[in-house]
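Everything on this sheet refers to the single structure shown next.
The other protein chains are all here in position, but one chain of the complex has been omitted.
Showing subunit A:
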């Protein structure tokens, strides 16, 4: 009957569940016309579902209720002290805001002062690689079989089947990429708080 105890308190409010629970003789006291009826609260859709289930299964509860399987829960209530030491004791756990954000003079995006703008650096580095390639400092390896007949190539190098996992690995999603920085806007910056000892 533990189900009745668990859902009793809520289920009584639901009209459709009333016929499951043994009816008690109704006690009604009327004091004139001043007492108005309580506003009908919204019914939880899960309760309606449960009522339907009970109606279909001859009053037996669904498997997930009261089957003896316990779910993971904390063993004990975390004490007030432990709670506060975990959250607040080492004062530098929070991520601190940056106050040295400036506008990059070459692209207008945000950057940290005294640091190179990584967006510009990436652009310039790819450009310089092309420049080095033009000047012959970087030499690309020449493919000795570049002018091979396509049918010959298909016979000589038939290739191999790549599994879905290997195909996923070839995309190199696991390599972290830097996000493109936002455009600098002075109004969006967080102002540094004034120190009390100044």
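Criterion: a residue touches a chain if its C-beta (ideal position, glycine included) is under 8 Å from a C-beta of that chain, and two chains touch if they have at least 3 such contacts; residues count from 1.
Rule of thumb we're sticking to: contacts and distances are computed from a predicted model.
UniProt lists the omitted chain of the complex under the protein name "Ribosomal protein L17" (options: "Endoplasmic reticulum oxidoreductin-1", "Ribosomal protein L17", "small monomeric GTPase" or "DDB1- and CUL4-associated factor 13").
Between the chain not shown and the residues A:132, A:154 or A:188, the one that touches is A:132.
Interface note: of A:114, A:139 or A:167, the residue touching the hidden chain in the full complex is A:114. Although one chain is not displayed, its contacts with subunit A can still be listed: residues 103, 105-108, 112, 114-118, 120-121, 123-125, 127-128, 131-132, 176-178, 183-184, 186.
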